[in-house]
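Below is one structure, written out as structure tokens, with a few remarks after it.
Omission of a single protein chain aside, the complex is shown with its protein chains in their original locations.
Which chain is which? They are A and B, in the order written, and residues in each are numbered from 1.
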Amino acid sequence: MFHWLEKHPFFFAVGVFVAIAFAGLIEILPNFAQASRPVIGTAPYSTLELAGRNVYIKNSCNACHSQLIRPFKSETDRYGHYSLSGEYAYDRPFLWGSKRTGPDLMRVGNYRTTDWHENHMKNPAAVVPSSIMPAYSWLFTNKADIDTAYAEQLTVAQFFSVPYNKPVPMKDGLTKVVKMGKSVAEAHALALEEAKKVVADMKDQDVKDAVARGEIPEIVALIAYLNSLK
Amino acid sequence: MNIAELSAYGYFALTIFLVIVLYGYIYHLYTKKRDVEGHDYEEYSNMALNDDIGSTPVKPLLRDKEN
Partner (left out) sequence: MENRPLEYDYTVAKMFMLTTIALGIVGMLIGVILAFELAFPSINTILGSGLAEYTNFSRLRPLHTDAVIFGFTLSGIFATWYYVGQRVLKVSMAESGLLMFIGKLHFLLYIVGVVAVVVSLLAGVTTSKEYAEFEWPIDIAIVVVWVLFGISIFGLIGIRREKSLYISVWYYIATFLGIAMLYLFNNMEVPTILATSPVGETAIGNWWHSVSMYAGTNDALVQWWYGHNAVAFGFTVPIVAIIYYFLPKESGQAIYSYKLSLLSFWGLMFVYLWAGGHHLLYSTVPDWMQTMGSIFSVILILPSWGSAINMLLTMKGEWQQVAASPLIKFMILGSTFYMFSTLEGPIQAIKSVNAIAHFTDWIVGHVHDGVLGWVGFMIMAALYHMAPRVFKREIYSKSLMAAQFWIQTLGVVLYFTSMWIAGITQGMMWRAHDEFGNLAYSFIDTVTVLHPYYAIRGVGGLLYLTGFLLFAYNIYKTWVSDKEVDAERLNQSPMGA
């Protein structure tokens, strides 16, 4: 009776599929909608931050740095409040990571500055002696991809109703509006405006000159993103 | 009774059902030496050992019938 399947490949395959699909149906489906609601204080990423996030992804920062603070005293002491599901509502993809070769970065914007990141990316061991993180020199010359970041903003606004140009509730009871340009040119202008604020705290003359010319090096976008992690 | 409670009972019943199926299957395999066509299960292991293209299949597929 039970050896029938092995002689009938089609039904065998169906049986296997049912057995393996079962867990996904029960574990993944029920909580899908619930898990993705933003908490108060979580706002979508600006164009420059998103471009910076893409720099973070491009260089697989997530291979060594997590963005997930577990609810243990040792972790909240080190990194800040433990992570909440809603804080990730605008993270596509999620960047929790699976290995902490370096420290967690979930709230790095709370305790590191633009200046710190600039020095650290140029030469990590000069800021943190005996650090094993490599230098990221090319971030200072490569240009951030604002076009793609803008396309990504448009996509999430259109397909997933991410609230750009709409008031988002913040923790202090006020609201915040994250602007998204109406055109590529406007998106560039918005990003540049934000980049100028970041670069005001930086020392690298080439980066400053580039921003003054209207270009945005990857490092500026990345720092804007890291500063937004709170 | 809301939907969550209902599904909880559903899962519980399903778990019991699956446990019964699993142990039934183990019991079946343990007690029966042959499958329904009279083949000793263990004969099927020979499929790996006698696998020349000329070897006689353990259980030949009767192709002529299909054609």
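Keep in mind that, in the parts below, a residue touches a chain if its C-beta (ideal position, glycine included) is under 8 Å from a C-beta of that chain, and two chains touch if they have at least 3 such contacts.
Computed from a prediction, not measured in an experiment: that's the story for all the values here.
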Query: Which residues does chain B use to touch the chain missing from this display?
result: 18, 22, 25-26, 29-30, 41-42, 44-49, 51-55, 57-61, 63
Statement: Those residues of chain A that touch the unshown chain are 2-3, 6-7, 9, 12-13, 16-17, 19-24, 27-28, 31-32, 35-36, 54, 57-64, 66, 68, 70-75, 77-78, 83-103, 125, 128-138, 145, 147-152, 154-156, 158-160, 181-184, 187
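To be clear about the criterion, only the chains that are shown with their structure count from here on.
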Centroid distance [mean C-alpha coordinates] between chain B and chain A, Å: 47
Query: For chain A, which residues count as touching chain B in their complex?
result: 1-4, 6-7, 26, 30
- prompt: Quick one: in the complex, what on chain B touches chain A?
  reply: 7, 11, 25, 28-29, 35-37, 39, 41, 44, 59
